[in-house]
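Missing here: one protein chain of the complex. Every other protein chain is in place.
Presenting subunit A:
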Amino acid sequence: MNELIEALRLVLAPDVLIAILLSSIYGLVIGSLPGLSATMATALLVPVTFYLSPIAAVASIIAASAMAIFSGDIPGCLLRIPGTPASAAYTDEAYALTRKGQAEIALGAGLWFSALGGIAGTISLVVMAPALAELALNFSTFEYFWLAFLGLMCATLVARSSPVKAIASMLLGLFIACIGMENPGGVPRFTFGITELLGGIEPIPVLVGVFAVSEVIRAMVSPEPPPLPHRRFGSILAGQLHLTRKYWRQMTRGNLVGIIIGVLPGAGADMAAWVSYAMSKRFSKEPKKFGTGHPEGLVEAGASNNASLASGWVPSLLFGIPGDTITAIAIGVLYMKGLNPGPTLFTERASSMYALYIIFILANILMIPLGIVMIRVASSVLRAPRATVMPVILVCCAVGAFATGNNLFAVVLVATFGVVGYVMERNGYPVAAMVLGIVMGTMVEQSFVTSLIKSDGSLLPFFERPVSAVLAAMTIAALLWPVFIWSWKRIRPRHQEQAL
């Protein structure tokens, strides 16, 4: 109880409240601009968090990412351009509603079910994290190795691209993580005599490069999206209680799927939305209505992507293994602020954990009023021409990267990874898998090498311990899954032919 009161005191400090409010507005604006994703909003926020107290820093990341995921629905609904990848799954449906003159229903559903989903995800975080923390206390390097590897495999599974290319991206990330001196022998690896590379490649400049600069490059060579016609909205939340009553099953299913996908290391909000939308259509009584402006799928997918956001913090807080690219950034901030992820976080820093839960709930409640304001001013925000937004973002990338270590080499990295990210994305190599590889590389290598040293070079102990064996089986299943799907697709048409 004392811890809860202490947590409330931490959250209600003026600097934390101001951080939540400002980063919420920031997240709403960035998320609503087409092409600027929630991950990018979070990455650009990191240099700002250096100067905040630990709780305010984490609060600003939580608030900005939650708001950005919701506000990605706005341009999707009004312009048929998803603001963030997590909205892409149901953009068509939302736009169909807008064309039918029911933009309020679509936007309201996005807002209302996002907020409810976020709260459901938070509850799962509150319930699951301490229970898993006890389990995690018994983990040794073998389990950590498989867990990290499983996370990387999940990231390749959900990439919506060729699995081979996704694995190649992931390996590329692991290779980049090898650069520097932080390795079992303490020898400079792949530094080519460049002093700046001795310390390794920091994830933040990479993230800013692949998510922000590559987006500026893409905008440079693609036509400007159409301007938004002015529109007056009716009541945003009017129909939502009715929808909640009608589709509570879909909402709960969306929440659950979102939570499960979020907890899986490596898989995040965009995957949750795709899976939930597909599921909603599969189990619907009226699947024919999907795609014609039917709110059912919106409810399920909107509930799902925000739920995954909170539960994505479970593996991050417990094991330091990011649930998605947003928590990959958050982990860096946690380390920087002395809140090192791990099961002991829940015993030693319990009040900080409670504070984190409170911030999640607060951010999701705040989302409703701020979201309504955002929807009403959206037509003005979306009118901001690219020619004014993109150049400012470019300068912010440079300053933000510089601020991470006050050295200009970070800016060179940002430029390099901007090009790398653009070329990879253009050729079907998912960049998120590479980023997770970079973030988790050191951990994977350390747990792998330490385990091998402990086992005297034998691979058997990797499969002997019970938890480790289960994790190993899951990882191998994730590796073989695409092969299974591929052969299934090959066999099935033949069966059908034979049946005919």
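Couple of notes before you dig in:
The rule is simple: contacts are C-beta pairs under 8 Å (C-beta built on N, C-alpha and C of every residue); 3 or more make two chains touch, one makes a residue touch a chain; residues count from 1.
The definition used in the following text is that contacts and distances are computed from a predicted model.
The UniProt record for the undisplayed chain lists the protein name "Tripartite tricarboxylate transporter TctB", from the options "Cell shape-determining protein MreC", "Imidazole glycerol phosphate synthase subunit HisH", "Tripartite tricarboxylate transporter TctB" or "Chaperone protein HscA homolog". Screening A:Gly101, A:Gly234 or A:Pro391 for touch with the missing chain picks out A:Pro391. Across A:Asn2, A:Thr195 or A:Asn427, the residue that sits in touch with the chain not pictured is A:Asn427. Touching the missing chain, out of A:Ile5, A:Leu135, A:Val164 or A:Ala238, is residue A:Val164.
Panel shows subunit A; residues 47-48, 50-51, 80-82, 88-89, 91-92, 160-165, 167-168, 171-172, 174-175, 178, 183-187, 189-190, 213, 216-217, 219-224, 385-388, 390-392, 394-399, 402-403, 406, 408, 411-412, 414-416, 418-419, 422-423, 426-429, 445, 448-449, 452-453, 457, 482, 485-486, 489 of it touch the chain omitted from the view.
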